[in-house]
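Up next, subunit A:
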Amino acid sequence: MKILSKFFLLCAILTLVSCNKGGDDKIMVGYFGSMTGAEATFGVSTRDGVLLAIEEWNKAGGVLGKQIEIKAYDNQGKPEEARLSVEKLINADNVIAVLGEVASTRSLAAAPVAQQNKVPMISPSSTNPLVTQKGDYIFRVCFIDPFQGEVMAKFAFNSLKKKKAAILRDSKSDYSMGLATYFEKTFTALGGEIVGDEKYVSGDVDFKAQLTNLKSKGPEFIFVPGYYTEVGLIARQAKEQGISVPLLGGDGWDSPELVSIGGKSMEGNFFSNHYTTEDPRPEVQNFIKNYEARFGSRPNALAASGYDAARVLFEAIKRANSVEGPKLRDAIAATKEFQGVTGIITLNEQRDATKSAVVLEVKDGQFKYLETVNP
Partner candidate 1 sequence: MNEFIQHTINGLALGSIYALVALGYTMVFGVLQLINFAHGDIFMVGSFVGLYFIRWFMPNVEPSLLTTIIVILVAMVGSATVGVIIEKFAYRPLRKAPRINILITAIGVSLLLEYGGQLIFGASPQFFPDILPRKQIDLGGAIYLDSNQVTIFLVSFVLMLVLQFLVFKTQFGRAMRAISHSLETANLIGINVNKVILITFIIGSSLAGAAGVLYGVAYPKIDPLLGLLPGLKAFIAAVLGGIGNVTGAVIGAILLGLSETYVAGYISSTYRDALAFLILILVLLLRPAGLLGTKKIEKV
Partner candidate 2 sequence: MAFLEINDMSLEFGGVKACQNVNMKLEPGILYGLIGPNGAGKSTIFNVLTGIYPPTRGDVKLGGESLVGHKPYEIAQRGVGRTFQNIRLFKELTVLQNVMVAFYSSSHSTIADMVFESKNFHNEESEVKTKALELLKVMGIEDLAEVPAGGLPYGKQRKLEIARALGLNPKILLLDEPAAGLNPTETKELTDLIRKIQKDRNITVLLIEHDMGLVMKICEKIFVLVQGQLVCEGTADIIQNDKRVIEAYLGVD
C-alpha cells in the first residue's frame, strides 16, 4: 500500500515538475501536432518545418534579441489531447503563441483554449473555414477549402476543357469532404456535370470497388481531394482497372512519396498547391536546400506551411516589438504580402490567408508548374 501511494505521489510530482517556465532570455513558442498514431506523418513534417524556421532565425540572432525555443507536444491524433496540450503550452509552459494543427478537427478542438487565454494561434494547414471563426486570436497561413475547391473546378473546366467529373473523397477527412463539396459547387455552377461520387476512408488500401463504379460512369477526369498517403495507391489501382483519365487533387497531394508510391500511374495528373519548387524566389529555393540538408528528405507541403506559419509569427513579434498577446495578435493580423515559401501571404479580415494557388502537373516524376490562380 505504502509503495503504491508513493508511486502515485511520484507521478503527481513528475507532472508538477514538468511545468517549467521559459526564462526571460528566451521566447517560448508552442507547437502541437499528431506525431504518433495514424496521422503521425503530418505532425512530424509540420514540426520539422517549424524547427527549420526556428533554427534559421536563431542563427540570425533570434527575435527581439532573444533566442526562440520550441515546446512541441504530441497529441496522438486525438482532439482531446490536442486541447490538453494547448492548455499545457499556454498555462504551464507560458508560450507566447501556438502553432498547429494540421487537421481542422484538432484545430477546432484547441482553438477555444487559445482564444480564451488570448494567446495567438496560427494553424499552418487547417483549411476548414470554421477554424478561424473560433475567435480573433486564431489565424491560418493556408488557403481555405472553398478557394482550393474552386481553383481546381475552374482549372478543369476552363483550362482542361473537361465537362464530366467524378469525385472520390475521403469520408473520414474533413479536409477532403470540404474540398469535394466546394469543387462540386463551382464545377456545376460553371456548367460541368458530376457523373459519379464515391467515398473511401483514410487508412484504406483497396479502392478498386469505388474505381470500378466510377469507371462505368465514364468521367473525363476524377477529382481526388485526399492526402498523398492514399492518392498514390488510388492512382495505381485506377490504372490497374484500366482507367486512363487524369486525376485531379489538392495540396494534400504534395509529397515526394506521392510519386514513389504512385509511380508511373501518377503521370499526367494535376493538383493545386501553395507553391512550386520551380519558383525561383530565394525563399523557396533556400527553404528546399536547407530542409534537405537538415532532414535529408525533400519537404512536402505540410513542412512548407509549418515553416511559413512560424516565420509569420516571428515577423509579427518583430513588428509588434512585444510578445504580449493583444499586441502580437494585432501584429499577426496586420501581416501583409509576407514572402512565404507557400506564396505571398496577406491575412484578411477573417484571419485567413489570401494567397494565390498554383496548379502543378506530375511529369517525369516531378511536379511541373502549369499556372497560377489568384483569389
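Keep this in mind: a contact is a pair of C-beta atoms (placed from the backbone, for glycine too) under 8 Å apart; a residue touches a chain by one contact, two chains touch by 3 or more; residues count from 1.
The set was built so that all candidates are chains of the complex that A comes from, given by their letters.
Treat the numbers as computed from the prediction; the structure is a model and nothing was measured.
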{"item": "Touch assignment for subunit A within the complex, options 1 or 2", "value": "1"}
{"item": "Of all residues in subunit A, those that touch candidate 1 in their complex", "value": "35-38, 40-41, 44-45, 171, 198-201, 203-206, 208-210, 212-213, 215-216, 229, 232-233, 236, 239-242, 257, 260-261, 263"}
